[in-house]
Structure formats: structure tokens, C-alpha cells
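A single protein chain has been omitted from the complex, and every remaining protein chain is retained in its original position.
A, B and C are the chain letters, set down in written order, and residue numbers restart from 1 in every chain.
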Amino acid sequence: LEEPLSFELGAEGKCGVDFDAADRAPAAGLSKFLRKAPPALPGLTEPEAVRHYTRLSRQNYAIDLGPFPLGSCTMKHNPRLNESMARLPGFADVHPLQPQTSVEGALEVIEQLADWLITLTGMASVAMSPKAGAHGELCGLLCIRAALDARGEERDVVLVPESAHGTNPATAAFAGFKVQSIPATPEGRVDLEALKAKLGPNVAGVMITNPNTCGLFEPDLKRIADAVHAAGGYVYCDGANFNAIVGKVRPGDLGVDAMHINLHKTFSTPHGGGGPGAGPVVLSEALAPFAPLPFVTRGADGTIHLVEEENRGEGHAQAFGRMVAFHGQMGMFTRALTYILSHGADGLRQVAEDAVLNANYVLRTCEDVLPAPFAKSGPCMHEALFSDAGLADGISTLDIAKGLIDEGFHPMTVYFPLVVKGAMLVEPTETESKAGLDRFIASLRSLAERAKAGDQSLHSAPHFAPRRRLDETLAARKPVLVWKGDAGEPAAS
Amino acid sequence: LEEPLSFELGAEGKCGVDFDAADRAPAAGLSKFLRKAPPALPGLTEPEAVRHYTRLSRQNYAIDLGPFPLGSCTMKHNPRLNESMARLPGFADVHPLQPQTSVEGALEVIEQLADWLITLTGMASVAMSPKAGAHGELCGLLCIRAALDARGEERDVVLVPESAHGTNPATAAFAGFKVQSIPATPEGRVDLEALKAKLGPNVAGVMITNPNTCGLFEPDLKRIADAVHAAGGYVYCDGANFNAIVGKVRPGDLGVDAMHINLHKTFSTPHGGGGPGAGPVVLSEALAPFAPLPFVTRGADGTIHLVEEENRGEGHAQAFGRMVAFHGQMGMFTRALTYILSHGADGLRQVAEDAVLNANYVLRTCEDVLPAPFAKSGPCMHEALFSDAGLADGISTLDIAKGLIDEGFHPMTVYFPLVVKGAMLVEPTETESKAGLDRFIASLRSLAERAKAGDQSLHSAPHFAPRRRLDETLAARKPVLVWKGDAGEPAAS
Amino acid sequence: MRYLPLTPADRTEMLARVGADSVDDLFVDVPEEARLSGPIEGLPMHASEMAVERHMTALAAKNLSAGSAPFFLGAGAYRHHVPASVDHLIQRGEFLTAYTPYQPEIAQGTLQVLFEFQTQVARLFGTDIANASMYDGSTACWEAILMAARVTRKGKAVLSGGLHPHYGEVVRTMARFTRDEIVSLGTELAAEPDDAAVIGAIDDATSCVVVQYPDVLGRIPDLAAIAEAAHARGALLVAVVTEPVALGLIEAPGALGADIVVGEGQSLGVGLQFGGPYLGLFGCREKFVRQMPGRLCGETVDAEGKRGFVLTLSTREQHIRREKATSNICTNSGLCALAFSIHLTLLGGEGLAQLAALNHARARAAFERLTRIPGVELLNSVYFNEATLILPRDAREVVQELAGRKVLGGVSLGRLFPVADGLGKGLLVAVTETTTDEDIETFATELESLLVGVPA
Partner (left out) sequence: MRYLPLTPADRTEMLARVGADSVDDLFVDVPEEARLSGPIEGLPMHASEMAVERHMTALAAKNLSAGSAPFFLGAGAYRHHVPASVDHLIQRGEFLTAYTPYQPEIAQGTLQVLFEFQTQVARLFGTDIANASMYDGSTACWEAILMAARVTRKGKAVLSGGLHPHYGEVVRTMARFTRDEIVSLGTELAAEPDDAAVIGAIDDATSCVVVQYPDVLGRIPDLAAIAEAAHARGALLVAVVTEPVALGLIEAPGALGADIVVGEGQSLGVGLQFGGPYLGLFGCREKFVRQMPGRLCGETVDAEGKRGFVLTLSTREQHIRREKATSNICTNSGLCALAFSIHLTLLGGEGLAQLAALNHARARAAFERLTRIPGVELLNSVYFNEATLILPRDAREVVQELAGRKVLGGVSLGRLFPVADGLGKGLLVAVTETTTDEDIETFATELESLLVGVPA
């Protein structure tokens, strides 16, 4: 059933909130600033609003409804305990600028989470304030910039493998670097020799994703790091795929200087339809002094201190500045810490093992019907990569993806990484059961068979979703970004 | 998509709860009582359980999804504030047998709600402990029994109009009375003269629903009460339909001796797929002394006391006993009080007015296409009554009801009250918007037109629900009440 | 007003459509002298969400919640840890705001849950079948007695002295009106339950014996022996379980011969709630199905042959059978049944066994410590997670004094059995997985300080 826009449902003067009466009129001095009429925002009463959003929600697919095997996105179960802990008034109803004595528990959450992140990654320090993965990347690169500045060096090139997330080159550019690409080997790894060839005095560092976007561990990472370090650069590791290795190997042991951690991937904070995320960045000894303000430290006596502009003092003179107002994504910290404490050191290791086992199970049960370009290289990590080579003419990855919708599943990541034609990147995560995976695999296999047989009905999939395929070209050509229906321009219907 | 039973999903040894280890073995003396093996209950991990129940929930219709115009059931919006208040640890995490000094706030909730109920109904007292409407009816009749016992009279007949809820005669029988039926007038009211004719020394009282199940106010209620009282009986009023008159008229002013109030109807506590309800019973001066234990009283000094067996003393010697363990539906009390305070005296009056206006709007916009047997008598109260007389041969109320499902609505109450052929009892409640009602009315009118035109496709409705019509006869003939699939008897699939 | 979608303009338009000048025209049937001309006086007007929240929060703050103090109360209501996902799921609007599933095509969610619930209860109780829930344990107990009378066509029920006194009160209250005969055995401070007395009270007129398991003092009766004696005289055994978690550790009553098993399901999923809403559980032998009270959900197929579920055997029920119904019950405790079912699904059989083992272990730790206090003795020979302590003085006062020290130290038998002599020194102490070592130590220290004057 169709759900109108809230603007189409609402009426002038409807309101779902009651107020005490204002007992004082606006101050006289305010009169020249007053608006003439309330904003043109029709309201809804509570019954109408609850129904509107409940009905809208049902047009979404979600991890609570079924597998969501988006490669590189790590859509795992979001425990409800995390939600209830984040809503404790002591966390949710605390102002970021309260005196430290009144927020010691909040600072302790940050410190405890920081301690776990440092220990799990084997690094020296962590910057907690970045707001999301890409923001964490930026933080890492700014640390590198700050470190180079401190050394008085003007290195302006960052090397990025061609299989990198799009955020990597964008971030490097945003941080003022020039990006140079490094090719992949036929086995889907970074080409070590090609990388070495590019190293030089102008290279600030390298950004590497590990496990990489082909779902493979970079076995040469330590050698890459050694080479980069020898050339005076730093190693940034994109930690989006940390879920595959948490508790199995510490990036710090592989020579990484900075790595962001998507709390919403490895540590299960909910994705919420596109955020908020949180992207703390762990840092090596070399970069730690440059971490941005504010941060939380634990003194030798166990007391916890918040370091901000006002008290950075000599000890933190090199901190490169502030990336955000306030302290970062506190609500995500409480969820992530709750998750981490629930799993413990043993559970997190099991997370990685089950995530990798589930991905390999998908790889091995489907490689006979779908080309798996790197399957012969050995086991994959947490995601299985397939390609649409060999399907019937005209049937492509997109059709398989939309066909999965009709089977009741969310599609995998498609056309990424770019190094594989018609890539399909399947990341089941550790929170899918074997029975659930078996159902998914059966659907994927059946779609592959239909695609090989040239079943043209796949072109028009999905058939059983709230919408058929949407015209994205139209949307981009004549962008309609706001509703203007009440201004005499009725919305399309 | 189909959702298996939890037993079909679960596996031995799966568990969605972690425990600290038990640090002591069972006591030796317990050995002869120990079970040999855990109960045969397969478990689910949390991700599986969340998905199972989320998916199951989506096979339900609910007030959060659209109108639920079940006559006499008062399916109105359930405010979320009520839910959050009921979950405050001070209410939800309190034991019923804690010392009174540690639960004064809880007792105050009961007392405040009691005070509102007494004031809104114009009665002398209220018994709070009944667990649901039918339980409240029982409470009211037991008060009557106790009052008669105290008078030393053995009256054993209760008069019940034929249009009564099925619970009325069942309750009367359960309380040890004989039931005699009173006919309805052609206008859908209690026949005052027929009732008077039955009064006599064997009549304990009368059970009347007001507004009645035809959606009409009983204009003779005061006269009925006077006649019953004159004959030495008591008047029980079924308060299921109090939503229509709250704040507009007080049953106490009409001579009622006892009336239960469905907190889940008038006062919006959620129905939860069939309960829990709560059925406090307001009582007249005559019946108040017999109210069951326990109850809460406010002393002259404003302090609140819980009266139980241990402290009933002389003042409450006539209380007829205990109907339930503990104090009643506390969780519903907090919700109802929250609702009542939100609306206030003015809002509750508006509730009744809007509920009645909405019902009359449905009545007057549909009476040209559907027979409305009592429409000529004047306005209805909170529900509009239609009949299937005049539809094409073979098409009945059931087909209209199932057709509404395909239109995206929950059906109205059907085949009740029994006094009307193929009754359709539509109760929109006050929380439907005019726009929402207009959509419902359009659907109902269209179905009526199709039914008159003999559209046979209505017989097989619903077509767009999670299930087609279900075989209720099969279910009753060979009852399958538990799953035995793992005992070698596979469930039907 | 935030919950009322009609605008003044809507009301005007709708009144015109129905042909009324004002809304009061719609209330013409209300006698004019009884019609209220405006909001009832002396009551407050509508209030903002914030104001109501403040009011209710202030009331809640006046209660000492179980989680904020060492807590040892049981006596038919137990504090267990409920997984956060349970409350999350029951708050989904599709469950929370649905009605009784009278239209099964669009209520399969509720119905399938009820079918799963019935299966879980039956397996937990060791009975063939179970219903879709009752109001609570005490009313389920009374319904079981009525049902036993229908099945046996006899009218005398024998209540063990180990039955929760509130349950006994409910039974006696109801029986007073229905004129059923109830034999209530006395409750005594003995280490063993009154199995012999129960067996001795059975005669040929007995419809059923009602035995709580574990009993209200935490003792565990020998159900098999009682069942045998009852069956020999044509009576049924009604077993009452107020702590279903116990059945993770001790044998199911149905497996020991109980014919009807009823109970209070609050322990799983529901929480303390100051006593309600709770959840009546009701299981019995399959052959009694048409004598059962309450709603039943059954499996069937739809017009396309797909498995589906419906409410069934409603010919027993009040809305069809009116005064001949098996019970007047209409509402069940659906949302509580959902919570119970989700919690039990998360546990599974093995989880329940672990939970029970942990409860028992915690209880052993507590009673080990508490009985080290001079003058404090344990009554029970065995117990699950609750047992009776004998104190050197009246336990009612002790409980009050403990509360003054912010310790919720159990339920005094004096409160539970106000008219019974000789029980006054009894203190019923319950311990669950939520009880920490610190809770036990604080309780013990404060109790000792009260009893023997050691400074706290």
C-alpha cells in the first residue's frame, strides 16, 4: 500500500505535541527579528505520525528481516542490549560541556573503549572523535600531515591501490594530497613491486585496505609497511574490514601507522539507514602525538582526564587541532563497548572465525555456478567475490541482484571492487546461521542457473518489492530534492 | 514470505542467553527431584530470535498500521508515553509484596487512578484488582451477591438483555446466578416494560450495557435503575463502551450500582494481540463495602494505605475476599493514569465527542449503500451498526469483512450484536483522522456496491493477506494445539 | 490535543455532513439532567507529555525498585533478568497494538506465537496440551479446580497447605459464591511438605487435590505419590507452579502424573510489575481439551492449503456459549505470553536448565551465608531458589527494619498468613541469577546487625 508524504497527510495547525502556555511574550527588542508566520510545515498528531512512520518502515529491508550480505559493509546483527545501554539517562542525557566531575562515567566509557581498541589492534593510541569511517581516514591522513610537518617535510603524494574504497582517494585529496594509484596483481592483491617503484621522497604514505576489497588478506602488508617506512612514509590501513581479523591478528604487528575502525561494522552499532557511524583511528607511536583534540587520558593514579584546548598544555602541544565539536560519537561508544564486553576477547576471535567461515562456505558452495575470480588463490576472508562473466548475453550482475530481492534477500554489493567485471561481493557476517545461509545459497544458485539459461524475466526484477526498478537517470537529470506540491506544483504520483 | 515455527528453526543447544557459571552443584537432597534431561525446547540465538519475531509481527494488522474499526472493542491509538512510563524501574521493577514504605509511589498511582475513575463515573468507590473486563463483571456480580448475603436474601436471577456481550451471561452463571433474557425493542433498546415484568423477589439485578451493543445510548437507564432498585435488585452496567460517554455523563447519575471499566478500551492500554486487559469496577454506596481485597485507601491525613488480609480490621470486615493474587494490573494502571493525565477532564470529554462524531460520520456517509437498522432512531453513539440485508444473493457480511482486508483495513465486528441480521458494527474511535475515515468510507462504499452487484470475487477474499481464508472447521474437528513435528509427526506445510 | 486528529475545521464539516448543529445534538439520548455541560469540575485539564512524564517519574521515584537494593523477595513473583531483545520485540506496534486475532488472515503473527507458546508451555509442564494463557497463576488455579469438577463431576477440592495463600484466598472467595467445597489444609513450619496430609484428605468425593511445586515455603512435594493416591480415588492432581524456572532443574509435573498443571509465567519475560499484568499458564491432558477454559490456538490450512493458525474450539467460550461456557474469561494475557515465549525461545531447553542451575547455586550460596548468622535456621530440607528461614523474632518487623536500611529482605510469613499462628518467625527468601555476592553479604550483614546487634 502506498504511503503519502507527511506533507500530503498533514494539515496546517495539526500538532502532535502539547505545550504549557508561554507565560511571557517575546521581548520588545526581539520584534525586528520575528518571523511573520510559522514555517510552512504541516504537522501530524501522534496517531497519524506513528502510523506514517510505521508504514514507511515496512517498505525497508533490514538486518532484522533477513540476510544483508553487502560486501564491505558488514551488516551484522545489532544486539538490543546495546540500544538499551545507550539510552541510560547517564549516557543519553548528559551534555558534552558539563564539568568533568559530573561526567566521569562517560569519560570512563571512552577510555575503556579506547583501551580495547588499542589492545585489539596492537597500536599505541587512538583518536576517538572522528564521526565515521571516512572522517577517520581523514584523521589518519591529517596525523600523517602533522607528523611530516613536524619533521619539516613537504611530501604530497599518497599511494592508493586501485581496489580501494572511493573514500580513500577522496580523503587523500581532501587532506591536500595528490593520489597515485597502485595496480593489483592477478591474484587480487597489492602489487608490492609496483608499490616499491613509486616510493620516494615525495611520498607521504600509502592507504591500504586489509583485508582488501577483494575479500583477501594482504600477505605482503608487513613488507609493504617496511618498504614505506624505509622510504620515510607512513602506512594508513583502511579498517573497514577489521571484522574478518579481529582477535586473529593485530594490525600493529604488521607495521600499520594508522587505521580507522568502523564501530558500525566490526562492533555492531546500527547502521540506521545510513548512519550515524563512528570512526576512531588507532595510531602508532610515530603518529600518536598528533592525535586531534579532545581526548581522554588515564593518569598514573587511575584518574581520567579530558584534554581539550584549555588544558592541552605542553604534554599535548603537537595535537593537530579539533576535527569536530565535542567528543565524538558517544552514543556509538556506549553501544560498541557494550558489544565488546559481551563478546570478550574469546568472543571477538570467534566473530572473525565465523565471519570467515561463513564467507568461505558461500564461496565454495557457489563457485561451480558463478565465476569466482580469486577462488583459486585460496581461502577468502569475510567476503566472497564473484563475477558475472559467463552469464547469458544481456544478463548482468544487476539482474542477479534485483532477482535476489524477489527471493526475499538483500542483494550483495555490486560492481565493486572495480578490478573485477560485474563484481558481486558477498559478506554474510558471523551472525547468519547455517540454515539461513543455506537458503541464501540456494537462491543465489538458482538465480545463477536462470541467468545462465537466459531467463529474461530477471531484467524486470524485482517484481515483489514495494517498487519496481527506479529511474535513477531521471532523478539525476532533473533533480527534485524537496516537495513543492503545495506551491502549485503537484508531486508526481 | 513464510516463517517457520521456532521449533523448526531452533536446534538443540542453541541459546540466545549467556550465563555466569553456576558455582555450586545441586544439593544432594535434590537429586531425587532432578529431571533427566532439559525440556525439549530448541532455542534460538538472539539474531535468529529477533528475526523470527520481527518477521512474524509483520503478518499482523495493528492499529499502528491503519484503522481497526472493531465495534465494541475500541481500538484507539496507544500513546508511546504510556509505554515508557510503565517501564520506569520504579513501576516495572517493584515486587508486589515489598514493604509499603518502599512502594508508596506505586500505591499512589493506584489511588490517583481510582480517584479519577470514581470522579469520572460519579460513583462511590472502585475495586481495582480485576484483571480484565469479564473479571470486572464477575467482581461486580460478586459484590451484588455479597450485598444480598449481607441482607440475608437468596435472590438467584440476573436479567440480561439479549444484545449483551457473551461475557455477561457467562459471568452471571459463573457467579452462580440463573440468567433470564430481556428482549430488545425494535429501536434497539432494552424493553423497559418487559424488564419490569420480570422483576421480583428472586431477581438479584440486571446487567445492562450502556451505550449498548447496537451503539445506542439507553435513554431509559435511569428508569430501569429505579425500577430495579424498587424491586430490591442492583444494576450492573457493562462499561465496555464507556469511551462514548466519558466526560459527557456519569453512570452514577443514572442509578448504576456497579460498572467495570476496560482500561484497554477507554483508557488506551494496548490490546497486545489479546490482552492483558484490566477491569476495575466502580461501585455505588450500596455495594462499596463489599469490594474485594486488596485495596488502597487514602487516610484523612493524606497518607495512603494498602488494605490486605492482615490489616482489613473492622472497617473492611464486609470485603468479600480476594479475586487475584497481588494488586491487579499495575502495568495497566500506570498506562491508564498517564493517558488520563494527558487528556485531562477537557480532553476526555473531547474523546467522547470525537468518537461519537466519527461514528455518526460513518453512519451518515454509508447508510445510503448499506442498511442501517437503527439509523432512523437518531444519532448513534461511538459505533455505527449496519446489516447485510439487501446484498446480492450469497454475499454476506463475512465477504464484506474479508473484502476490507484487501482494501488495507481491518474489518469491523461482524455478526454481533445478534439482534441484527449479518450485523456489521463499525467503531472508528476518536483517533482516526477525517482523511483516514474518508478513505475507509470510500472502501466500504465500494465494497457495498460490489456486493450489491453480486461480485463473486468477494467470496474468496482476502487475496492480498498473508493467508487466504482459513479452515476453522478443520481446526475444531481435529484440534492440533501443539507442535509435534519432531516426534515423527510432521506439521502440515 | 496530541492524540486527537480531528481539527476544528474537520469537526465543523463532519457535523454538517451528519446534519447536527453541534456535537451535543449527538448526545440527545442522554437524559438532559444527567448531561454534563462541561469538563467535570475539580479535575485537571489536559497536560503536555513533559508535564505528565514529570508527574509519573516523581511517583516512580518514591518506590525502591528491586534493581536499586539487595533484593530477596519471591513468594510467587520472581525477579529474573530479561534479555533486552524481549522488550524490544513486544513493543513492535504489530504485536503491541493488535487485537485478539478474530481475523486470522491478518493475525498470523499473533496466532503463530500463541501456537508456539502453547507448545512451549506443554513441553515445560510435561502436559499434552496447553491453552493460550490466563490472567495469572491464581485465577488459573481456580479455573483448574472448576475444570476438575467438570471432568470428574465431583465438587470437593483439597488444597495443600503449601499452596500460595493468595491462591488459596482466591479459591475460597470464588467457591463461597459457587458453593463448591474447598478443604484447605493448614500450613506448618515443617522441613517437609504436607504430602501425607494431602493424601489423607482425599476421599471419593474429591474432584482434585491442588499442590504447589515447589511449594510456597520452597519445599518440594512428591507429586508422583500424590498423583497415585488421587487417581486411586478418581480425583485429579492439579499441580501449581509459581516459579517456572524451577522446571529447568526438577522434573515436570506432567511427567509425575499431574493431570492439570497451572502456573504463573511472570518469571520469564514479564518482570515484577508490582504484581501485574502477569501470565496464567494452563496445561492438561489432551482428553480434557473440551473442558478447558480460555483461548486455544490451533493449526489448520488456508484455502490454498498453506499452514495457518486460528483460534479454535470457541464453542467452549463465552461469546458463543454464553452462560454455558467453560469460563467467562475473554481477554487472555497475550502480550505477556509473547514475552514469555520469546524469553523461553532465547533460552531453549538447555538455557533454561543452565538458568535453573545458576538460580539454585546462587540460592545455596545465600543460605550458606545466612544460616551462619546466630539464631537463623533454614527450615527446608531441600529447595530450588527459595526457602524459609526461621528467625529468632517476628519476621514482619525484621522485614520492615531491613527496608529502612534499603534491603528488601524477603517476605515474612506473617504477612502471607496473617491468621495462622506459629508462622511469625518465618522469612521466605528467594534468590535468583540476579543476586550478587555483594547483595548476599549486605543482606547478611544487615540482618545480623538487626538480630544480634553487630554494628552494620
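Of note:
In this text, a contact is a pair of C-beta atoms (placed from the backbone, for glycine too) under 8 Å apart; a residue touches a chain by one contact, two chains touch by 3 or more.
None of these values were measured; they are calculated from a predicted model.
Shown as candidates are A:P183, A:P201 or A:G321; the residue that touches the absent chain is A:G321. Of the candidate positions A:A124, A:A286 or A:L341, contact with the unshown chain belongs to A:L341.
When the whole complex is considered, the residue among B:P26, B:P47, B:G215 or B:G272 that touches the unshown chain is B:P47. Within the entire complex, the positions of subunit B that touch the omitted partner chain are 11, 13-20, 45-48, 50, 54, 79-81, 83-84.
Subunit C residues in contact with the hidden partner, per the touch definition given at the top, are 2, 48-50, 53, 81, 83-84, 88, 91-93, 346, 433-434.
In this text, only the chains that are shown with their structure count from here on.
A separation of 48 Å divides the Cα centre of subunit A from that of subunit B.
If you average the Cα atoms of subunit A and of subunit C, the two centres end up 46 Å apart. Counting partner chains per residue, subunit C shows two or more touched chains at residues 1-5, 7, 46-47, 49, 51, 83, 85, 87-88, 93. Looking at subunit B, one finds that residues 46, 50, 54, 58, 64-65, 77, 79, 342, 431-433, 436 touch two or more other chains.
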